[in-house]
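Below you'll find the structure, written out as structure tokens, and then a few comments.
The complex appears here without one of its protein chains, the remainder shown in place.
Note that the chains take the letters A and B in the order they are written out, and that residue 1 is the start of every chain.
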Amino acid sequence: MHMADALISPAVGGAMWAVSGGLIAYSAKKVREEADDRKVPLMGVLGAFIFAAQMINFSIPATGSSGHLGGGMILSILLGPYAGFLTLASVLTIQALFFADGGLLALGCNMLNMGFFTCFIAYPLIHRRIAGNSTDGKRIMTAALLAGVAGLQLGAFAVVIETLASGISELPFRTFVLLMQPIHLAIGLVEGTVTAGIATLVMNARPEILATAGQEAPAGVSVKKTLLTFGAAAALAAGALSWFASADPDGLEWSMLKTSGKEELESGGRLHGLLDSVQKRTAFLPDYNFRKAETAGPGAGQAWPAVDKGTSAAGLIGGLLTLLLAWIAGLALRRRGVKSLSRYNRP
Amino acid sequence: MNSVAAKSFDLGTMDALAAGNTPLHRLDARAKLLATILFIVTVVSFEKYSVSALMPFVLYPVFLIAAGDLPAGYILKKALWVSPFALSVGIFNPLLDRRIILNLGEFGISGGWLSLTSILIRFALTVSAALALVALTGVNAICEALMKWGVPRPFAVQLLFLNRFLSVLAGEAGRMTRARALRGFRKRKMGIGTFVQIAGHLLLRAVDRAERVYRAMLCRGFDGRIRLAGDSHIGGREVFFVTAWGALFALFRLTNLPVELGYLLTRIIE
Partner (left out) sequence: MNRPIIEAKELCYTYPDGTAALKDISFRIAQGGSVALVGENGAGKSSLLQHFTGCLLPSAGTLSIKGTMVEGKNLKAVRRAVGMLFQNPDDQLFMPTVFDDVAFGLLNTGTPENELETRVMEALGTVGAAHLRARPPYRLSQGEKRAVAIAGVLAMGPDILVMDEPTSGLDPGSRRRLIRLLKTFGHTKVIATHDMDFALETCERAMVIHRGRISADGPARVIFSDKALLERASLEPPRGYGPTGCP
């Protein structure tokens, strides 16, 4: 699932870097606040463990293909979401640097796709809620499977959106999604199984490792709030993408999108317009619409018909940013109520 | 050599390359990092049908590899190894985009083939530049450069520690897989169950190791903050490196030199 630089545009790469960078900064702050000195060497060694474990290929039953461990889930279980995210981000960075497994510009995307959805969504909202501190193997397995599938589905979907927003690949939304999601469903099941297996092994051999790990309260967003926000963001994204679809000569047969898409387009339009003007003013990348730059290249090609790429991509990015903002807002709201388990209490 | 051993060897090779001593190696990591980032962003900013305009950019990775005394074949092989993802997505382009964009005499080349070629070129450029960067600089120097640029300390320290223990853990993983392979006569490939056992025990040992390292850190006064002795500096050479390449990249981006060259040649011929 590691994205390469060749398939993304600077806008998408830069935007995802901004998001991931923010997540890293935020996680670093939380880890520092938690002030658990033990975590410093532990994160390093566990990161190396994930890296090493990923080098080991194993065969998936009934398919004969080989799989390998992703790691986001087990890291979150052992370290909590913040340290887990930092550790996974560091693993992805080293993979990109040493093995060119994922591009440097795309690293921000990869941290989001493989780190954010596992550590900050799948783990706290699914795994932790179902498994909690339970020692029941079955419960852990169920939790890990669901969380693994969810995390990977979200990540895979994000890959689709990022690739589409970049406009380098010609794959239409529907085809890409139909390719990515089923494959990553299988990968998610494998990830969940392996995570559950390892967690159970650790629990039976050295329960104190898991006991100390689960101390800190994860970002406690209410499930309903998150699902609603995510649903809205997804609908927004889908609505924007339906613009692409309507330009595709084959057309999409998703009646659901066509009908609900219309309403979303209304509000979407306002949001897109707002974001577009914000974008023009902040201009996080100088000449954003590179398509307009005169390139005397062999055929400047026809601009993607019907839609101004700038605003649609802005809409997608806006959707993801909305989700992030909602999550942060949820955090801020929740923190007042939850008793902090860390040694340093925030006012 | 099993997969773990092969990858460990690879890590070792990249490391050994970074210990080289060419003037390019001695250049401050920040300059090399910045130039490479500019390179990647510029290459990736071209619109999807660009092919000839990308050509001049080959100069940068070629320069890095040549001036840095790096083994070109090794770098290209590594790049090839990771090409499947880009290829598997890009390969659809010729199928889906069949509009004829370019006419070469009687041949019409569809947009799809052009964009696929563009993808492959971008891929080769960005990956080779990134690999060359790491082979010239090493992870430690890159991390220290990042820290100076304000990357959050816990993350930069994490990268350093991860890098430090990578070979140790990889070594352990390699030994465990080799031991299993020697005992598994009929099953060539490892099943999930065995993997869980190996990974699980690797994990327990990792946690124990982390405990010992923590104790060693405490014994030498660790108080939660990792401090590094800084000794790199930005000089004239670094500034020149970045501005010169930056200017070149801008030139290549804004003009299509190969096409100009082509016009020039055809005019001369006529």
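Worth pointing out:
FYI, a residue touches a chain if its C-beta (ideal position, glycine included) is under 8 Å from a C-beta of that chain, and two chains touch if they have at least 3 such contacts.
None of these values were measured; they are calculated from a predicted model.
Displayed chains that the missing chain touches over the full complex: B (touch as defined at the top).
Checked against the full complex, the one of B:L17, B:L33 or B:C143 touching the unshown chain is B:C143.
Within the full complex, the residue among B:P23, B:G73, B:G150 or B:G221 touching the omitted chain is B:G221. Among B:F39, B:F57 or B:F161, only B:F161 touches the chain that is left out of the view.
Of the listed positions B:D15, B:D28, B:E47 or B:E238, the one in contact with the omitted chain in the full complex is B:D15.
Against the chain not shown here, chain B presents residues 15-16, 19, 140, 143-144, 160-161, 163-168, 209, 212-213, 215-223, 227-229.
The rule is simple: only the chains that are shown with their structure count from here on.
Distance between chain A and chain B, defined via averaged C-alpha coordinates, is recorded as 22 Å. Considering their complex, residues 2-10, 13-14, 24-25, 27-29, 31-32, 35, 37-38, 40-49, 51-53, 55-61, 66-67, 69, 74, 86-87, 89-91, 93-94, 96-101, 103-105, 163, 167-172, 175, 190, 193-194, 197-198, 201-202, 205-206, 209, 290-291, 293, 295-302 of chain A touch chain B. Partner chain A is touched in their complex by these residues of chain B: 3-4, 7-8, 10-11, 14, 36-37, 40-41, 43-53, 78-79, 81-82, 85-86, 89-90, 92-93, 95-97, 99, 101-102, 111-112, 114-115, 118-120, 122-123, 126-127, 130-131, 134, 139, 142, 151-155, 157-166, 168-170, 172-173, 177, 189-204, 206-207, 209-211, 213-214, 217, 222-224, 226, 254-256, 259-260.
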